[in-house]
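Shown here: the complex without one of its protein chains, the others still in place.
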């Protein structure tokens, strides 16, 4: 099983430790992981802003460099969802989009494909799980609160394998944090308010850390928390799963 | 050519792909004790429920429920204490000032506490203008859900009917729930064995 590691642009530049944790975790589980060097971005930032056509070449490029792998794994639910759900639409009429069927968020991949029954991780802290919108409603990492279906949460299932951890979820467990890509700069006031509300609910759980599968949401909340001096820390799920490696 | 023809032609032209009706029926919720569920749900939407004793006189039931009532409007023959009849009033507004209106219901729905009232009277205003409304419902008319209700619904010759679930209500001012917005301030559902 050959795995192509996709480290989305902003993770690459701002949160390389998330990429490192992903690589360490996957290889520690005995998997064959490669990072194709010519990768850049999935195209989501411009598409969500209304310029998906500008992402056409990116989509082709993405498919070219990742098509040889059995799975493409990314530590970012939102980017994985974009490749899975929107790349076929952008590739239409140009090329067959193979990677959209191979892409998985790292949480999804671990939970559904690798299915580890134990991890070496030790993380003696209280964490509040941030169920990010695209993780919930596009990749179904957990059951959306709007839906009447059996409850599940793949993030929590995995975190339960971590020694010493205390897992919490905020009230309104999957309400949006207000990032939304360009939304946060086009509608800064609503975005800020949503972020503040979300942070408050996470903090009300008594958590030391907010953790989630999307560094973008975490970046948004972290930016607000830092500016407003809120005593809360942020960590990507995969960093917890890889803790101690 | 009226716009009707132009519209229908345009709609046909603008339809891209036609979709079929879903062919599987819905399995609507059902209850172990449908009567009990109906009673509970009726109370939760603000109705009073009276289980009539076998052979109990409708006059007595209405009297007991609303002892103060002076003007009682109904076209139910067996209700002898009625003071005004919606079938014979000249105008709907003649029913204004009615204390209690008494009407027959056909179907009671357990899932939401509503009762189907075939409006066979000349002035259906009686169902709404009365300060309080009594709905007489046969026990055999109680069903589980709206699917069953719409299967059994009887539309009278007037072509008018309504499902009523409790008193008139509003929450338009600051979401505060108030009973008796425009129509009945209170509803009593009388359940009778035939």
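We just call them A and B in the order they show up, numbering each chain from 1.
What we mean here is this: a residue touches a chain if its C-beta (ideal position, glycine included) is under 8 Å from a C-beta of that chain, and two chains touch if they have at least 3 such contacts.
In this section, contacts and distances are computed from a predicted model.
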| item | value |
| --- | --- |
| Chain not displayed: protein name in its UniProt record ("ABC transporter permease", "Lactate utilization protein B", "Fe-S cluster assembly protein SufB" or "NADPH-dependent glutamate synthase beta subunit-like oxidoreductase") | "Lactate utilization protein B" |
| Those residues of chain B which, in the complete complex, touch the missing chain | 2-4, 6-22, 26-29, 41, 45, 92-93, 96, 109, 111-114, 119, 122-125, 127-129, 145-147, 149-151, 153, 155, 158-176, 178, 180-184 |
| Positions on chain A where the hidden chain makes contact | 7, 9, 11-17, 19-20, 23-25, 27-28, 35, 37-41, 43, 45-55, 57-58, 61, 133-134, 137-138, 144-149, 172, 174-176, 178-195, 197, 219-220, 222-224, 226-227, 245 |
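Methods note: only the chains that are shown with their structure count from here on.
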| item | value |
| --- | --- |
| Whole-Å gap separating chain A and chain B, where each centre is the average of the chain's CA atoms | 52 |
